[in-house]
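Only one protein chain is missing from this complex, and each of the others stays in its spot.
Showing subunit A:
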Amino acid sequence: MKTENQRAWLLVLPVLVLVAFNALIPMMTVVNYSVQETFGDNLFFWQGLDWYEQILRSERFHAALGRQFLFTGLILVIEVPLGIAIALSMPRQGLWVPVCLVLMALPMLIPWNVVGAMWNIFTLPDIGLLGYFLNHTLGINYDMTQDPLAAWITIVTMDVWHWTSLVVLLAYAGLVSIPDAYYQAAKIDGASNWAVFRFIQLPKMKTVLTIAILLRFMDSFNIYTEPFVLTGGGPGNSTTLLSIDLVKMALGQFDLGPAAAMSLIYFAITLGVSWLFYTLMTKDDLN
């Protein structure tokens, strides 16, 4: 059991100071912008909640939010089951285990803009490996700068390539922690593969899968660099996800007020959905 000790605050203090410096000051700046109007020259006028109302009613925001939920939904539906399936089929011990794990972790260590650039040259219709293969070997007309569907398939595939390994590694860590005795007991009872998965492996992976789903949700919901480098939000606005739209508004058009209001709404949605996921997934533990 943990002991009560208020002096523990001293141990936390350095972390608190550093994170607060980086989190609270910029956050207050954003809050400040979100309730004011500026015409440049550091002149600000009180605007109240107008920007919030404007964003919440804007078609553009609804469309970007819709695309963002579609993207994140697809990512979770594909990456989580795929990651679990790969983890289940990996060997539990032996020389190949570290080799597999290192190779699988490799995509996660590549800077995000390089990931975007890499997939860009990989999918160029006439000179990229994938683009050439699809267009010239299979004869499919594939060009993601023209076709919104192709652009969507490409950014989803890219994210699956980039992040499925996170789910694999987490699920695998959960699997190797299951003692052999559990499997022997299941064998004696004549349990089917499905029963072993449903009643032994899945419950044992629950904690790590919660972490995996939460991390994948947060990171895919906030994704910016990779799709921006790959498609630039196009063709048209078809792959303009929330962050891309936000940066367009804040830095491209310099609409600071609406952009700040949008930032805070965006943050609130991320926070709310994360909290919902977390509560739903840990509900059983409390009962």
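Note that contacts are C-beta pairs under 8 Å (C-beta built on N, C-alpha and C of every residue); 3 or more make two chains touch, one makes a residue touch a chain; residues count from 1.
We take it that contacts and distances are computed from a predicted model.
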item: UniProt protein name of the chain not shown, from "Penicillin-binding protein 2", "Protocatechuate 3,4-dioxygenase subunit beta", "Carbohydrate ABC transporter membrane protein 2, CUT1 family" or "Serine/threonine-protein kinase RsbT"; value: "Carbohydrate ABC transporter membrane protein 2, CUT1 family"
item: Touch criterion as defined above, residue of A:58, A:113 or A:282 at the omitted chain; value: A:113
item: Selected from A:49, A:77 or A:105 as touching the chain missing from the view; value: A:105
item: Given A:44, A:122 or A:197, the one touching the chain that is not displayed; value: A:122
item: Interface with the undisplayed chain - residues on subunit A; value: 2-9, 11-12, 14-16, 18-19, 21-23, 25-27, 29-30, 85-86, 89-91, 98, 100-114, 117-119, 121-122, 126-130, 132, 136, 161, 164-166, 168-170, 172-174, 176-177, 207-208, 211, 218, 221-222, 224-225, 229, 242-243, 246-247, 250-251, 256, 263-264, 266-267, 270-271, 274
